[in-house]
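For this depiction, one protein chain was excluded, whereas all remaining protein chains were kept in their positions.
The chains carry the letters A, B and C, assigned in the order they are written, with residues numbered from 1 in each.
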């Protein structure tokens, strides 16, 4: 049994923290707005009011927040967690914030005698519930081994990839492929339907083809009828991740022309009013169909 | 039992024709160079010297050749097959030649009283051997029903998609997605490795992720070590298909910016000497590594 | 004085032919629809009914038609011009038809003992009237020298660029730059106005900057108010030329990623109903403003 603190009760965070609790660990949680902690409080977690209180006495501290600024606030802000952690404690930074931000936080943790691992996850909210996520980990290998049971409570696969930032780097690479796969399906689907093949018929072929990834399979309903499907990952959020990926690429002199092209289509989708829409809305952006429900110019 | 004529004994064609024979049909074969017919002759097929001789007396004629010019030569050239077909016979045009060319051939067939279906296939040579291909079919629905047993001898799934050209259209859409998926993997993999994640580690994450399509799985060895892997679909052949796809897109007013970007990277790969290399060579083109074995400037 | 035949009385062709006449040459003209020849008939040109009649007795034959098919029809079709030309006569092919088509026609001319030069022109209808065009010439240098006085009657600059097809090649390169310059202005202008700079203020800066080419200067009114400006070169025509340029680039292994991206925006513009609109409409395509006058979905 490990004493774990968890900061960030978003859609993913709640499910991930619950799985830590269910695995028999001692769980303390914190969220900027306290009410989101209530479900887990009923299930046995302790709720605290500050990141500093969260950090006291835990072996492992998990952060799963919106962006680099939020992670920095939790760890280094007023009443921040880092200063309150005991020496040797491990921070699992599981948000998607890019290797640059992660390395700065890891250095700050090291100064205070703790280890920060970047351990972002890949997978949907459904996979988060089912502890079916994948995590990509960077940082000290010994700290990874010690934190692994906590990671294993939340994820089905844990890939250790190298020094600090390696996990954050790989997460950006994975999301770049997802964005481009989504764009590929959108372009080909709009081509097929514009050239006279029915949308459902066309998708059925894709779902039986060599490119039928899990992503292509579970996006079928959304691509066939975007107006009636629940919104998953939004175009605006994906664009934030692509910007991190493209900035990382430029830093390392890597040309990503198709990713950059897909990024501009995300902008087009946002201009058409699909910023808070699901990724599949890029197909609507290519269709430019002004009768679609959510089109409203930026 | 159906009398089938098969034109085109390339790598895919030989396996497809063999499966027709194995399913208990009567098979006649023809190839521009006769020697490629010998293996099937030993297995019981009849070999003839001209497309016209191939067409005589068959119920179904299959063409599986390199491009539109070759298909036209087989069907409409000197000693061509169409003029020798009996009324009501069905032509299965299974090459990847685009909807425009297919419709012209279908019209020529209709004038002579036969039906031409476009029925290009998706899948590798391994799938062709195992009768595991997928076919996308356009043309007369009654003809499709009559020809279906022959198609089913070669493929595990047969999608009827609409009038003449619908199958050819869908094939181009599928190949566009394959090209862009390949580009997506290449860009993300080169990003990950340039930013310090090991290539094999990075690919292992991809192979466990939401975008792990069959294509991503079976290209693993080739992406990890392109110099030691057998060449599958080449960059030059894929570029031919992308040009057909992009031309079709322009005809229908469909913008395909990421596909167009991927197409320019294929050109870059060809310029670097990878024209006859496997599709995965686009990763080498992004790496621009002059020490790689096959780099030789155009 | 030279005996000149001129095929193609389009907007450019009429002005070019008139300048040949004004320079004191003997002019015969032909057009598919005879009535477009009447203005020049009144000014002293002889009008004939077939390309063959046009070719009889002339020293120089000029073709200025819509595309490669039209050029082929004039030269090699029924009653075609090539067969009727006297040995040693020179054909000036001044349409924009790409080097492949030009070389085929040049070979056909050579078989019949005449020289065909590709000599496409760059410039507007206003420059055509004022004999202010530029011509880019490929083919036999001796033939170029002999034909130069006729070219000089229509153009202010004659660039001899090499063997057959060199002029056609350069014309495609020039048009690719024009398309991309137009796209550059559109992207930057929409950026500036979306970020709060007035459109006219922004354009005034461009018109005073290092990229203030003649093109940027004379497109000012059209970019500022596309709805009230006469249509010059259309998006659909530019896309035809870009396709020739991109095909030539692939043939020679040249990657043109920004040109390819601009080409997809032309498709977007056509989808939005701007196919017959001026090139500057690409800015409206980026604005995606559904209140603009001519927006009407494809």
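Operating definition for what follows: contacts are C-beta pairs under 8 Å (C-beta built on N, C-alpha and C of every residue); 3 or more make two chains touch, one makes a residue touch a chain.
This structure is a prediction, so every number in the text was calculated from the model and none was measured.
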item: Contact with the hidden chain (one of C:51, C:123, C:226 or C:277); value: C:123
item: Contact with the hidden chain (one of C:38, C:53 or C:161); value: C:161
item: Sole contact to the chain not displayed, among C:92, C:265 or C:280; value: C:265
item: Hidden partner chain, residues of subunit C it touches; value: 99, 122-124, 134, 136, 157, 159, 161-163, 165-166, 169-170, 172-174, 176-178, 180-181, 183-185, 187-192, 194-198, 201-202, 204-206, 208-216, 218, 245, 248-249, 251-262, 264-265, 286
item: Touching residues (missing chain, whole complex) on subunit A; value: 239, 243, 247, 249-250, 253-257, 260-261, 263-265, 267-268, 270-271, 298
item: Subunit B residues touching the omitted chain (full complex); value: 257, 261, 268, 271-272, 288-290, 297
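Keep in mind that, in the parts below, only the chains that are shown with their structure count from here on.
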item: Any chain that touches subunit C and subunit A; value: B
item: By number of C-beta contact pairs, the top two chains; value: A-B
item: Copy pair subunit B, subunit C: interface residue numbering same or different (half cut); value: same
item: Length of the line joining the C-alpha centres of subunit B and subunit C, rounded to whole Å; value: 38
item: Residue numbers of subunit C (touch at least two other chains); value: 257, 261, 268, 271
